[in-house]
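Just one protein chain is left out here, and the rest sit where they should.
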């Protein structure tokens, strides 16, 4: 986007301490989160919005060697063909994108639109997965080459899948690769096909969803082999974010949490997806590790996700915490979070693109546990306390080597 | 307490890495917080309660050289003469002390009772403050001598006072001391008289209230001169505790807080005291610095404290946070805290006694900024973020020299 | 209870406009609700408590010809054998019965205890239901006769059962009676066996639970044949009570409710019972008719009941209402209810005993729809609006003929 010669003022030219431009390849590029991220990035570059919600623009990461907003070029896959502009209009109607923001960047959307390709749809695909991967990786490589990108980060922001049942091939990359040649064997869930394609194309991968993605030993092996980084999973944007800020309060004050109940009401595509109990299982499982890790023990923690269509993207979560203090006296806390999911997720997607690209550039290989700050179910670490995660992130990112080349 | 020869098993004998016993002198010893602390300490020693709510018993401070519960001896001042036992019974009725706990320790209360002395009551006192200080300091010295205590920590847990108007003497210890000789000049508010007496007696001082206490340059000079530590002020037990856990979440996620409104409903003695707008001013002022320090800017933050007698010690606080995310989208969060004030405060009073005694022993002089973790308005530091305060506390306390003598 | 000659001052003597005493036969007499009702009734009679929570003592029903508290005699069935006194002690521990109340009435509990008989336990019973009914009805008749009661009201306060699958016999009393003679045919759920026995004994019946109870055409025929009244079902004590007060507000203001989500957290026996999804189905079904009836249309209304053991009898319910106003603008309301279930239910059980006895006496036969005020799923009416129910109750009860004899 905005990389034609005509727009020299916005063209991504290398900044002093990076070798930009950097590609951001969104799997699920026509969804709410992706469309908000794309529109928002264009607005940032047009000076129509400030970077509220973007962690990478705060003082906390002031020394991290990150690509500038102007250095990011967006493309992606999706299995639907809703035009970006139409999707953006629906997000205006639902209060996620302000009308003046869309008006200001509407003219730039077609350039992103032309970078979008047809994704992998397990329900209709007939080719063996090996061919699918070749096609997906090819799309990404063509994008990288067309824009002369130093590197591309692939980010999964598509709908949540059910958990995958384990197979022996998941522990053995060669066996997995063989299985993928069989046209009758859907050996991998879609999110993992995307991760495989990302690694095959030599790209870093980020899973912003609770789907399987790169979380299979065979895929981790592949990331090591291809010398690429990956991160995930499941962006921490609402109720879980609050929990990782609050649970450490109870433990540091020696207050004994007895139960922590929660309910999430949301509509939109996410609400509909999670109404299917198989998909909800992935999300609930992703959220479920947080409290035991932070509290040091299991607590009664019923948790519900309800589809309430009228709420659209405006998620409302209620938590009730019952705890015990000195001499066994019972007390409680409640909180209600009214957040707009895509608004909270989109800037983190941009942050993760910048940070994963910087990690890739600095030679980081395999899971980036220091990105746990962004995730409900962080790969490679058991640290869930938000303040500790923020410190780990800052210390790591500010110390990344900005001179190294890809 | 429990120091007679008959009870040798509970007698405070020096523990390996401290030179116990240690005295805890409570100003306001017959109030709810003090009575809960006293009853709870006796219950801890009797094995009738665990130390839920006591930070000093957690793994976080496992290497701090602290006096054991058995090593603490309690005395104190108060201006009322309600028997401890009667006060404890009222706390059973209001749900702060479980009936079996009081039943188990009732027999030990008289020994604490005999360590209580008449405090300074500004409304009735006719002697010059210099004489008052001599009397108060004498009471503490007699207590220290009678029990052979290595040191005593004086902790103010009396009712909140109005803010004191500044006087030139507050910047000049000699001038202040001269003014205190004048029988017609109530040169210091009561909390500061207590701090003065503590320092004169060579004791560390902790202000658990938002009153003036040791927060005058002249008194800080006196602490330096007497080589004693002090800490404060205003124990962080509810709404403010939550704020210092949550506000950093917003800033670390680059979310822009627009307003943070709050209301506190409480009854009991605290409710009645704070119904007087002059007293409430101290409390509101003490709470008011937290948000600007954590958010980096002033936000609209209306805050109310209402006396609702039927709630007794069960404080209910509601906070409403309005914030802005990516592309200027507005979101909000609410929380309701239902806590029992004395239950939350009492274990911290015991923690502060142990920690201040350890600091005194290790040679710490003047304000202990590392105790900011416990306070709404921490002396000597602008750090309000709870996780950072916890780390500073742990790092400091675990590194204190436990071998040094008094 | 309290009917011996020794206690003449408390002995139930006929009041001018009733022919007391009246029996209250509780099915589930050793449960939390029953024990609270029994203890509370004794306390009312001993002058140890006022009748807060009892609708029949308010001005709204001042002209209803009701038996006095002194005129009520309590007996009952249960399938467990926990002594009433022990159960009452556990309710003191959980904050439902104040310790001084139990202390004051403890001496009167044994007289109620001796009126308790072994109930019907479907899991262990081997006799045909016809014999079971004879035994249960016999227990009630013996109780009535022993105390010379004018009439007895049987009230089901036992645990919630799963919904019963329909059988042809449920529409045909003779066929049902024949089926009950078959020792291998558990033709009726336990709550309906109790209703059958009540009717056979010539008693009115009230179902305070969402179980099947008298809600079968065959049993309604039986009530008509025996000329007895019945009422139910599922006492309205918390979240649903609020909904029936609030939903009419929205409709009378022409505000369009879009969704009404709810979650209930509770522990205790009820929490454990409702953790079984089969039992929860009865409760959820009982609650589910309220909103469509009040709002005039179906709305999205996810509803959860979670077992949170630490809450005990202290139920916490959260409701979130999303609604639309003028020009389609979206707004919302949330409410949190923190109630003690047995505390809310017990006085209504006493109210229903008095009111059903008065109806029986006045010749009311079949379902008493005017008691809908008390129930989530009122028999015989679709009126759920609380204010309308209160008016219907008052108008009916104040107009009952108090002179008629049984």
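Here the chain labels run A, B and C in written order, and each chain numbers its own residues starting at 1.
The rule is short, and it goes like this: contacts are C-beta pairs under 8 Å (C-beta built on N, C-alpha and C of every residue); 3 or more make two chains touch, one makes a residue touch a chain.
Everything numeric in this text was worked out from a predicted model, so none of it was measured.
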item	value
Touch with the omitted chain, as defined above, among C:22, C:43 or C:137	C:43
Residue among B:136, B:265 or B:349 touching the omitted chain	B:265
Option from C:83, C:325, C:363 or C:399 whose C-beta touches the chain left out	C:325
For chain B, residues in touch with the removed chain	258-259, 261, 263, 265, 300, 302, 304, 306-311, 316, 318, 320, 322, 330, 332, 334, 336
Hidden partner chain, residues of chain C it touches	36, 39-40, 43, 49, 51-55, 57-58, 60, 95-98, 101, 241-242, 245-246, 248-249, 251-256, 324-329, 331-340, 343-344, 346-347, 373, 385-388, 390
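Please note the rule applied: only the chains that are shown with their structure count from here on.
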item	value
Chain at maximum distance from chain B, centres defined as averaged CA atoms	C
Length of the line joining the C-alpha centres of chain A and chain B, rounded to whole Å	45
For chain A, residues contacting two or more additional chains	332, 334, 336
